[in-house]
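Written out below as structure tokens is the structure these notes cover.
The other protein chains are all here in position, but one chain of the complex has been omitted.
Showing subunit A:
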Amino acid sequence: MAEAVYILCALTSLACAVLLLRAWKRTQSRLLLWSGLCFAGLALNNVLLFVDLVLLPTAVDLYVPRLITGLASAVVLLYGLIWDAS
């Protein structure tokens, strides 16, 4: 069950990233670009989550890379909101 949630997290965040980046290509709205990049980071974060908790043995811990990709995604969006959108 947990594995299914991790996979679905990765797939839905990837779908969000693709849809937002496609919308950015169509409309050239910069806010959509930053949101799309943020969700691309979250997709990477969720893939790492699956690899860490399901694929890799417990001896290998990817908690810090997961924290960093999550934080980086948030910071990318915040940068876009502060410099581009307002």
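Heads up, the rule we're going with is that contacts are C-beta pairs under 8 Å (C-beta built on N, C-alpha and C of every residue); 3 or more make two chains touch, one makes a residue touch a chain; residues count from 1.
To be clear about the criterion, contacts and distances are computed from a predicted model.
Engineer: Choose one: "Ascorbate-specific PTS system EIIC component", "[Fe] hydrogenase, HymB subunit, putative", "Lipoprotein" or "2-oxoisovalerate dehydrogenase subunit beta". The correct choice is the protein name in UniProt for the chain not shown.
Structural biologist: Per the UniProt record, that chain is "Lipoprotein".
Engineer: Spell out, residue by residue, where the missing chain touches subunit A.
Structural biologist: Contact residues on subunit A toward the absent chain are 2, 5-6, 8-9, 12-13, 15-16, 19-20, 23, 35, 39, 42, 46, 49, 63-64, 67-68, 70-71, 74-75, 77-78, 81, 85-86.
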